[in-house]
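Note that one protein chain is taken out, while the other chains of the complex remain in position.
Each chain gets a letter, A and B, in the order it is written, and its residues are counted from 1.
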């Protein structure tokens, strides 16, 4: 006699197999400091990014007549060039969920899904034809695929992710000096692990540069101060870190002296400057001088960092891919003109790109990957982080109010 | 003074570390179409396959005197040759959970677990000896390992997975023409990612072949129609796709003309045939003709596809491994006899195996991996899918009723 699985089972016998025994939950020792980010509910909720902004996702010359897949704020999107525009559309074909980015253009101005030839208008998202259902397919006109607003600026493709509102002009979101002045740019786009907020906080963080980056080749001949005093100043959309006093050596009680000064390094300046993070040895470019930046490091929503040097400005855009990944978009801009741009190109290609965008920024990348907060125990220099979180919170409250006036309700974690 | 982890913890302090802050759940925009498969509750529940059927799992000549491990409908099984039979048994040794497939035969007709020598009768599942507990081991006769019914057919090993009922004869489940006629077979078994239902729906799907496979080398010299009209006809255990009109060119409003015709391709036939998916250029084999198939594509439970050509029949068995994987079992059968079988062998080895079972079928494999439904928005040609789901639903209802009459109750998701 043979017997088959379950033959002996009584009909009423639930017989659910016991779960593997696991440890009784041991109460974790409470860590010092802040246990969560509930003081900033919008910020806490924005693990996959803030909606209502334009984000750079790739270089413009990477986008051609074939769809390019992008994940942005957790959304699956493709972009494609169509005539003189780049178009963006939700990537999931509504028929059976196959990515439209596997398809191609069968007719101008459209994308056709690789599986059954569902064909969408790139501008409107309307289903214009289903090839395998013939010209009279009754489904046409009844399905519209979500589309995204897309712009090209600074040699990159930018996508707006919102909640159904008409997007603001991208020029209102770009750093003002880049809209009003011609600039020469050097850029790097790099996918990185870690939450975009850790990347942004690392960028604006006052303290780490002096210690973490002291070993970077970029700083080989320039000392960093041990510590300094700072205040945060708000002007327009930006908050600025204003350096007050810089200390180049320090005696730590019971431990000893610590300094970044070395005989082979340039002697630090006597006065604290707010152009360049340690000194302004040379003439400041007139465009940069005209901005009268209160401090050399500033940040604005939705995660844009600006570091002002005498002859160029460095920007970092922290673009949320999803809760665990972001794009690092580093841009160096020079406002020199004509023949004067040559030294910038030379400096960028010969040094900045490798030392700054490379090894120096790689130290930041490493820290962003391993930062694990909250819990967190903040210290005095972290006031920069607190001000940034407050900025994000305030601006987001304003946006929610503005959307509500237009009849668009979005989830409000602070309510 | 040293201090150890948790020393400062008050006894009553729960101090559970806060979870990482995650985004407030944003309501997803409702996608068009069907949100779930609750219209077909049995089908929806059968993500790891339908019970009560025979499934092919490997070639018969792969099974020898050493156990071979198989996962089928999520169950961990081994098969082993024992004399003139192949036997199947649950793979988990009841002693400590070690796979019996790591063991071997210490006595004829038995399997011994590699760890402690628990020895089970391959035919009955009874524990016959525990080598390390001696001849009088008191546990013998008190443990029976679940066994599986196993058969060999078409050069493959088939396992029955049921709910304790006596299995039906495997001949009642095989395609009738393969039971009643001698056939020459060419087969491929390939593990594939993706749910078995997507594989089966892809196989019976009317629309995709015309568009997705238009680029397959298998179709290099034969055009596919743009679209056609179809009806589904039920006969016995099978439902058939009956082709009515075929359209070889189409003008899509506002977009333009689309066709698969090319100058180098064979001119399509004037009349629509239901032997071969586009045409019947040649004499039909008498065995195939005698079946009088209403349509060239048919499907039956538990996921068997039959595509009828003039000189051979192609079958696909979609075997559920678990909810995320299946076995693709493709079989080509020729009913030619004697010397006439030679062209089939030549055609199979020289072309079918590589072009059809290979690249053409690889396009299906790709789609099955990336299909992501529901949600799904079905269109007119998907009537084939709807009829297949209805067939699965009806047959399963009948099976549950028949089991209930025999006193075997199984979970009924439709209740």
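Convention: contacts are C-beta pairs under 8 Å (C-beta built on N, C-alpha and C of every residue); 3 or more make two chains touch, one makes a residue touch a chain.
Bear in mind that the values here come from a model prediction, so they are computed numbers and not experimental data.
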For this session: From the listed residues A:182, A:217, A:250 or A:402, report the one that touches the chain absent from this view.
Result: A:250
Exercise. Thinking of the whole complex, not just what is shown, which of B:77, B:130 or B:275 touches the missing chain?
Worked result: B:130
For this session: Provide the residue numbers of subunit A that touch the chain removed from this figure.
Result: 5-6, 8-9, 13-18, 20-27, 29, 31-33, 75, 90, 123-125, 144, 146-149, 160-165, 167, 206-208, 210-212, 226-227, 247, 250-256, 258, 367, 370-373, 375-381, 407-409
Problem set entry | Where the unshown chain meets subunit B, residue by residue | 1-9, 11, 25, 27-31, 35-38, 44-48, 92, 94-99, 102, 106-107, 110, 114-119, 128-135, 137-139, 143, 146, 323, 374-375, 410-411, 413
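Keep this in mind: only the chains that are shown with their structure count from here on.
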Problem set entry | Computed distance of Cα centres, subunit B from subunit A, in Å | 44
